[in-house]
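Moving on to subunit A:
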Amino acid sequence: MVTLVSYIVVSAALLGIGIYGLSVKRNAIRILFAVEIIVNAANINFAAFTRYLNPPTVSGQVIVFYSIAASAMEAAVGLALILVAFRLNNSIDVRKMDKLKG
Partner candidate 1 sequence: MVNIPTTPADLIPFIISIITSHTFITLIIFPGMIHLMLAGSFLTWYERKLLARIQLRIGPLYAGGPGGILQPVADGVKLIFKEVILPYKADRTLFISIPLVLIFLGTLPFAVIPFGQHWVIANLDVGLVFVFATTSIFPSMIIIFAWASNSKYPFIGGLRSLFQQVAYEIPMWISALSVVILAGSLNLVDIVNAQAKIWFIVPAFLSFIVFFICVMAELERLPFDLPEAEPELVAGWYTEASGAIFMALFLALYLKLYMMSTLVTDLFLGGWWGPSFLPQPVWTILKTMVVATAIIIPRGIYPRIRVDMLIKLGWTRLLIIALVNVFLTLLIVNTGVLAAWGL
Partner candidate 2 sequence: MALNPWFVIMIWAVLILIMMGPLLTIPYLIVFPSRKENPFRDMPFESGQVPQGYARHRLAMQYYPFVLMFVVFDVVGMFLFAWGISFTKIPISSSLMVLLFLLLLGAPLGYALRLALRRENW
């Protein structure tokens, strides 16, 4: 039986995967993947809670809409930063991005 808890469990698992990637990976693009996965885990929760607890209104869906828009913009700026980092360091390894200037 699919209940609200099932959605929370899936979302928690996605969050775990995202946190793992965020803490272990060194490749800047993979870190961005991890961030996107975490945002999506949160989106599932918003949609599930608004469906199960607050059904005639769609306020949770509105939050998901803004969240999707914001994370798309975050990806755009993040990838531009990665491009600049690659141009400066010739690498996208976050360990090598330890200089404050250039």
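Per the selection procedure, all candidates are chains of the complex that A comes from, given by their letters.
Things worth noting here:
Here is the rule we go by: contacts are C-beta pairs under 8 Å (C-beta built on N, C-alpha and C of every residue); 3 or more make two chains touch, one makes a residue touch a chain; residues count from 1.
All values reported here derive from a predicted model rather than from experimental measurement.
Only one entry among 1 or 2 touches subunit A in this complex, and that entry is 2. Contact residues of subunit A toward candidate 2 in the complex are 65, 68-69, 72-73, 75-76, 80, 83.
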